[in-house]
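Only a single protein chain was left out; the remaining protein chains are all shown in position.
Just so it is clear, A, B and C label the chains in written order, and each chain counts residues from 1 on its own.
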């Protein structure tokens, strides 16, 4: 899939997710900035609905981003989105209300049956890493 | 904290979360069934708002449950809820609309600076495991 | 496989590993205490060759135990030992020279293509947890 077609696909996928009555509906107001060939870069502004009770970006929302955005990255490789086998997230730095967060998801390896994906969340202002996650998916469905 | 006081605390914590304008607001309609001494058992019915686009329980919602419910379990040990260092979830079986899911969270070790927690999601109907997760928290705040 | 046959199989597998010129040769002097039906319980005494440079049980040796012993547990279910997809270990407590360590490995789910396994290392003297690990294996080979 060309980069241009990749970005178009990613925009539709985020648009579809944001209208979902399911849990992916929490991914509203993401802007796709680049993608294709197994990658997806998007950004969003931390809003009240993303916060934990300490006023920082909620770890469960971060995990949801890792789960969904790596899956979207994989889809630009014309792969079946598959099912999640395993998700791992390390949390390194807080993000607060109003911060702009860059989400950078990559396909590390997409074999016949398994895909290995990773995702980094960074502060847009200084590139510092907020969280890094990996996902393994079973795609031979 | 006695088991009775533990359950009372857990009920207030879930109630508070369900009213949150932040991300923990997604944990609505959970019923605490037992808890205290570092443990928390609760259940909920899979609803449309918990689903992924394939009609199964969303992996990001499962991760959010692991993150929050293990933290609540830890709070019954009179520990500071801390910040998440690391979250790991293995997904084993689907859950569908209407399924009742039992969430069983445990404190494995709560030291001076770090807490190690784990959580299992099971089908109420047959006890089969849907997902298992672990969380490491930094609690020396 | 019956418990008795399970234990016999596990004893031969440990014996075979301990004579390996490969990396599994590091699993010498393990005693199988029970097993079968997807489980394996064994113990060993921490020796000089298992230590890190701080004099504690080496995290890499612990990870090797998780990798191998969960695989042996799985083999008592008449499953192909498969290949490792993912290994996760949380380290909770030190073990020192001369400590007796109980290794308790379990098959959580063995489906057609993937197996989910877990393993706990505990001090024999007081049952306190040294480390907990999970392994995902691809078994449809």
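What we mean here is this: a contact is a pair of C-beta atoms (placed from the backbone, for glycine too) under 8 Å apart; a residue touches a chain by one contact, two chains touch by 3 or more.
All values derive from a computational prediction rather than experimental measurement.
Looking at C:14, C:44, C:91 or C:116, the residue that reaches the missing chain in the full complex is C:91. Touching residues on chain A toward the chain that is not drawn are 88, 90, 92-93, 108-109, 116, 118, 129, 132, 134, 136. Residues touching the missing chain, restricted to chain C, are 16-17, 20-26, 48-54, 56, 58-61, 63-65, 67-68, 83-91, 94 (touch as defined at the top).
Residues 85-86, 88, 113-114, 136, 138, 140 of chain B touch the missing chain (whole complex, contact as defined above).
Convention: only the chains that are shown with their structure count from here on.
The two copies, chain A and chain C, are related by a rotation of 180°, based on C-alpha atoms and rounded to the nearest 5.
With each centre defined as the average position of its C-alpha atoms, the distance from chain A to chain B rounds to 23 Å.
Remark: chain A and chain C have CA centroids separated by 34 Å (rounded to whole angstrom). The geometric centre of chain B is 28 Å away from that of chain C, both derived from CA atoms. Of all residues in chain C, those touching 2 or more other chains are 88, 136, listed in ascending order.
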